[in-house]
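Removed from the display is one protein chain of the complex; every other protein chain stays in position.
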Amino acid sequence: MKNFKKLASGALALAMAGSMFAGCSPKTDSGATTAANKGTAASTGKVLNIWCWNDEFATRMLLVDGYTPTNKDKPLEGGKIGEVTVKFTQVANTDNAYQDTLDKALDKQATAAADDKIDLFLVEADYALKYVDTNYTVDVTQFVSKDDIANQYKYTQEIMTDSNGVLKGLSWQACPGLLFYNREIAKEVLGSDDPATVQTYVSDWSKFQDTAKKMVDKGYLMEPSVNDSYRVYSNNVTKKWVVDKKIQIDDNLKAWAEASKAIYDMGGTKNVDLWGGYSNATDGGCFCVFGPAWLINFCLGYQGNDPTADLGVDDDGNKIVYNTSNVCNKGAWGACVGPQSFYWGGTWMCAASGTDNASEITKIMKSLTCDADTMKKIVTTYDDFVNNQAAMEAMAADTTYSSYVLGGMNPLGLYAEGAKKISLSNLTIYDQGCNETFQTAMEAYFEGKATYDECLEAFYTSIQTKYPGLER
Amino acid sequence: MSNTITKKGDSTKSRLVFAYVVLCFLTVLCLIWFVLLFMSTTQSGSELNVRFQLKIGSSFMTNLKNSINSQNILRGMLNSVIISGSCALLSTYFSTLTAYAIHAYDFRFKGAIFTFILAVMMIPSQVTVLGFVDLLDKLHLTENYTGLIVPSIAAPVTFYYIKQYMESALPLSLVEAARIDGSGEIRTFNSIVLPLMKPAIAVQAIFAFVGQWNNFFVPSQVIIERRDLKTVALLIADLRSMDFKNFDLGQVNMTIFLSIFPTVLIYLILSKHIVGGLALGSVKG
Partner (left out) sequence: MAQNSSTTSPKKKGAVSYNKWGYIFLIPFFVTYIIFNLVPLFSTIYYSFFKYYREGLNWIGPEFIGFDNYVKLFSDSRIFDYGINTLIMWVIGFVPQILVSLLLASWFSDTRFKLKGARFFKTVIYLPNLIMAAAFAMLFYSLFNAKGAITQLVQSWGWVDSNFDFFKPVWSARILVGLMNFLMWFGNTTILLMAGIMGIDVSLYEAAEVDGANSKQRFWQITMPLLKPIFVYVFVTSLIGGIQMFDVPAILTQYKGTPFAGGKFTTMTLIMYLRQTLTSRDYGTSGALSVILFFITAVLSLLVYRVMYSKKSREA
């Protein structure tokens, strides 16, 4: 009897102690840097673990020399570089899920087995800063030389440079945005599909509204969703989202909400969710779309210019059917600068400290971010715009290059112009949560179910749940 | 007199008609979703995007293939079977053992322990999930099934049902007789008690299996990065937040169908025992 009592009380004490310890464990300050981490990576690993949130990078990997995918139709299944297995871990981006999961995994990086350690992870502009000034990332100039990356757009390096001047990540793309317009609609409603002429109809926000009215009168949508112009406004802010833990709402964000509400109310757009809206544009019922180069391949469903081509099979093993009504496939988009220049997104590769695959990382980084030939191939294959100023400016002047999707125009000059203007100085580590939550919170305002101020309240409560340390 | 009888008969008859009408309506209400689901699984994603039709289409096999290929649903089902099966085994075996301890032996604090188990029966797992995941984190057991399987050894609800059944089905004289025959306590439990408890164990095993198969909240906090470890319920939740461009409705419906199908099948085969077994312990206390 006594024994049992002892056992029981002992167990209880153990339980208590366990929980006390649990709280006191030295989990704190895991990531704060004190000094730059130059940590030189070894090349002994058998598995290259790459973390990403969609298949974009995995498809770009297909262009890396020496990489053999297991199944090129399913790039996320990984493959091999020589003897080393390439493994992708994909976690959806929405609702900070990717960053949160990545952070959790990085917490365990130090104790993980060599083949489970993260070697390379991708980050987006909206939260890239979070990883720059930490010991979780290593100096990438050990993989590529300063000369190798001399042609990259400076802004892509500035954002990834930590407080000690160490470069912590590289990108293969630059993401200046343009306004893509549907040429057929432009001809019908505005009388011309010439980029310079169309630009005069959308050169500032009030003209943009007038043009929206014209589109509605002819039965077209102006933009795919109310969120379409969000990045154009949010890039042209004067305040950061958060300063000294205090949330700030830039006037330009309210301007976006009101302008989009006006367009929504006049019938110029019918979607309040960003991703769901693009089908309106691909179907040809919508006049314009704001986006960076990657939008064409990623959201507008471009399938190439040959209707008879064998498009292979999709994720499910079905033969892909060429969609002749897709505006991209008809080569019927045009591009102009639009009311304001902007950028959207951008993906950087960071090498995680603790990686043991230096030679594979070198191979990937060199090929995707330094090698002009591979990079040009990204442009010609995916209509993307890459992070190589010299190559892009040369291609911009090259009259033999034209984009089929954009009706035979060469948009690289416009992109290159925009890329020069990109400044990431207003970024914070909170941007993904703030941008996403702000757009979601405004849905009810567009639908007329709540006032702007009520939605702003909802934004504040949601964002403070997401980032408990922030104040109003 | 005869008048009242006819009247009574009439009223019973009309009540019966009313009952059938209500029951048929409820049957439709319960089953219509599954009929619609089945119809959807036979129509292709592009057909469904245009318009759902009240018909059986011809894309069932295509959708099945797609769902298996791109959702990796078979792997998810296997994962779910592994977890649910282990949980069913562990929870019924150890619940029976615990019930037996309380039922067959006499010791101090027995009443208190029984009361304790009853008292904690209703505590939902959600309210301790913070500490639970934190613990698993510290033990390096996240992205791992240990934390989903082992805790089922302590299943107060299963214990309670089995204990109820044991009271009526296990005469202690049998245990005494075994002891006289020289059987050890563990052997007695395994070779005499367990077989006698089979009916209750079977019912509880089914419930434990189905409960775990359907479990979503706790697994969603434990298995996050390893797609290959995800259970069917987690894959279903992923569907909802899938990239818009991959949203193939035919495939979505097929995945739902496959996640529901096994439980429905088990249920239809064993429904007699389940519906009967339900009332067994539930209100008897």
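Which chain is which? They are A and B, in the order written, and residues in each are numbered from 1.
Just so we're on the same page, contacts are C-beta pairs under 8 Å (C-beta built on N, C-alpha and C of every residue); 3 or more make two chains touch, one makes a residue touch a chain.
Fair warning: this is a prediction, and the values are worked out from it, not measured in the lab.
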The one residue from B:His140, B:Arg179, B:Lys198 or B:Arg226 touching the chain left out of view is B:Arg179
Please identify which residue in A:Trp51, A:Phe121, A:Tyr136 or A:Tyr153 touches the non-displayed chain. A:Tyr136
Give the residue, chosen from B:Ile56, B:Leu74 or B:Val120, that touches the chain omitted from the document. B:Val120
Looking at the full complex, which residue from A:Asp148, A:Glu184, A:Glu417 or A:Glu443 touches the chain that isn't shown here? A:Glu443
Chain A residues that touch the omitted chain in the full complex: 4, 8, 11-12, 14-16, 18-20, 22-24, 27-32, 95-97, 100, 103, 106, 130-131, 134, 136, 270, 429, 440-441, 443-444, 447, 449-450, 454-455, 457-458, 461, 465-469
Mind pulling the chain B residues that touch the left-out chain? 12, 15-16, 19, 22-23, 26-27, 29-31, 33, 36-37, 39-40, 48-49, 51-52, 54, 94-95, 97-98, 100-107, 110-111, 113-114, 117-124, 126-135, 147, 150-151, 153-154, 159, 172-173, 179, 185, 189, 210, 213-214, 216-217, 221, 232-233, 236-237, 239-241, 249, 252-253, 256, 259-260, 263-264, 267-268, 271-272, 274-275, 278-279, 282-285
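Quick note on the criterion: only the chains that are shown with their structure count from here on.
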For chain A, which residues are in contact with chain B within the complex? 1, 4, 18-19, 22, 25, 54, 89-92, 94-95, 97, 101, 104-105, 108, 111, 275-276, 278, 298-299, 301, 315-318
Okay, in this complex, where on chain B does chain A touch? 62, 65-66, 69-70, 107-109, 131, 134-135, 138, 140, 142, 224-227, 238, 241-246, 248, 251
